[in-house]
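What you see is part of a larger complex, with each chain still in position.
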Amino acid sequence: MLNGERKISRPLRWAMVGGGRTGQVGYKHRTGALRDNTAFELVAGAFDIDFERGRDFGVNIGVLKDRLYPDYETMFAEEARREDGIEVVSIATPNATHFEICKAALEAGLHVICEKPLFFTTEEAQFVKELAEEKEKIVGVTYGFSGHQLLLQMRAMIEQGKIGDVRVVDLQYTHGFNAADEGDKSNSAQKWRVDPKVAGPSFVLGDLSTHTYYMSQLILPHMKVKKLLCDRQSFVGSRAPLEDNAHVIMHYDNGAVGTMWTSSINAGCMDAQRIRIVGSKASLEWWDSKPNELRYEIQGEPAQTLVRAMPYLDENCQADERLGALHAEGLSESWANIYLKFAMAVDAKERGDEETLRHLVYPDIDAGLEGVRWVENCVRSADNGAVWVDFE
Amino acid sequence: MLNGERKISRPLRWAMVGGGRTGQVGYKHRTGALRDNTAFELVAGAFDIDFERGRDFGVNIGVLKDRLYPDYETMFAEEARREDGIEVVSIATPNATHFEICKAALEAGLHVICEKPLFFTTEEAQFVKELAEEKEKIVGVTYGFSGHQLLLQMRAMIEQGKIGDVRVVDLQYTHGFNAADEGDKSNSAQKWRVDPKVAGPSFVLGDLSTHTYYMSQLILPHMKVKKLLCDRQSFVGSRAPLEDNAHVIMHYDNGAVGTMWTSSINAGCMDAQRIRIVGSKASLEWWDSKPNELRYEIQGEPAQTLVRAMPYLDENCQADERLGALHAEGLSESWANIYLKFAMAVDAKERGDEETLRHLVYPDIDAGLEGVRWVENCVRSADNGAVWVDFE
């Protein structure tokens, strides 16, 4: 049970690059990081590509004017000179900029929290992973849905054999907001998403499915994809070569099979992510639109609905509880949980507490790298005619 | 609105082969055919492989003892001799017997209603189609879920452009009854299903997905599969080479993409069939476990739930209505609707009323043939390593 009391000795000095007034995801970062003011304090920022707008915004959310910078290079340089300079930076800019900013941040001696999809290539991810190791810094990746408690319940139940051997992994992240190309032109956050130069080698695979893929790994830590096949389409033609719909079939090393449907043209769909894990005895199913509920369907028995905050849940699940039963948690608690773990990881790293780091479950650089690898393999399959490829 | 009043001048004289006391599906046939006693009357039967049991059963459901036969050959021969002999026969025996019995029935001058999967090969289906044409008889196939009214609502709405261009066809028929091999041994109806000699070239593809595939064709009469890829597994190992789980990806001639998940190892799943049709403007979704509801999800608008029997539904949908709003219909109404159309088809055929036949929408020999073709293509893909194959 979390109630805002400090988990680390003092809040970390934190800044953001991007995530300004017009940014879609910036508020989720602040909501997560600043939940209780005991994990992070926001002291600096280069929030916007437009400096004036970014500074005005920064002042409005309580950052001191002289710590609002025109760009990340200046921020990293200036802050490095201060005694009370920033320790951690979050990156919430379009995809194409992630690699350069991460690299610069690590080189400036900062811990980094970066948006997904992390980078364009696994090489970049490998490079940053090594740089972080060298610099002894944490790199966290904001798979923002992955802090929902019931995912840890799924992980625990599967670990405990409650569903038997895993046979089918059924994943979905689809929505229906972008079924027409007008949206691509009028909405700036959508515009870059369908431009390969800024978005990278994929649209929905990177933008959406990396989340769900990470959550499946969180739930099934011992299972690895061995090969996969990806079929992608650009239903809104102007998006080609980037896909707005894709279906993937995966084979896991333990013989299980998986599917992912990711789409931005699933017209009218408001229940975005579904995760269903089918075992030899039972299945578990969770939807991000009803994050407080988990379906446990046992072969030959009545199906069960587990709800958040109940004493029958696993202790790892309950550890992330905040509001109590009957009180709906939402996405902001998920982000808060992730950010709290980032803070605990940074703190442990700084204290050289490897023991804590070993047990802390959060989306780290490996999780980011795996997301990039996922997209790479999907794209390789799709671009070769939707053929089976070994997962490399 | 149907209320049992006759649609044809008198009930057809009808018999069954199979579907006896221990048969799983026989009662659904009788429930459908005899719904109002104005379409069919059950006058003869060779209900069981065990004649004694079959005769006892036949007497119990009201068939005269002297019209209960030891086998279909005898029945067809004896009945042909009677003035009031049977006109139509339904076949509800295991798959391997369908072809021979259909052939014999047509040759005996009977209209035929046969279970799915119709036959093992398209050649057989083609042969029977030609035989039926030659004999001027109807062959109906009992895709028993396809009589649910709201499927006609989906068909009408798509025809009327209510969802725009169809982009994704998302199909599922999975359940969780057969996740362990004990069932295969103890249950006779399950035993033959995993024996290729009796079941044919597939288990769940033929047993389950042919239903859903037909329903997708009913809803989308103008769309044709161009190529597909099928990945199948035998999670219960003793079932190999027959699959108990399969995933299919389809490409349609109009550029749409489709998926089918069919499985008998989806542990705990009690919501078997889902049909979701995604268009450029909206989506439609229907579940056979909630047959009285249809979700209509329009991009950018509140989602709508249409319910059976309401005046806002299409007239073709309403034509099959029986119980009125607030009154749940179920699978028995679906079967009744199909059987009524079989009767109307037989009647029209006998009267040479081709006009009526052209407009009657029901699962006919072509629907049966397409189901066989579907399985054949899926198996060909799967057995070549889950590769893309042209739909032939």
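The letters A and B name the chains in turn, as written, and every chain counts its residues from 1.
What we mean here is this: a contact is a pair of C-beta atoms (placed from the backbone, for glycine too) under 8 Å apart; a residue touches a chain by one contact, two chains touch by 3 or more.
Remember, predicted model here, so these are calculated numbers, not experimental data.
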{"item": "Overall copies of the shared sequence [whole complex; 2 in view]", "value": "4"}
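Here, only the chains that are shown with their structure count from here on.
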{"item": "Centre-to-centre distance between chain B and chain A (centres being mean Cα positions), rounded to whole Å", "value": "44"}
{"item": "List of chain B residues in touch with chain A within their complex", "value": "163-164, 167-168, 170, 176-177, 179-180, 229, 231, 233, 235, 245, 247, 249, 255, 257, 259, 261, 263, 265-270, 278-283, 296-299, 301, 303, 385-388"}
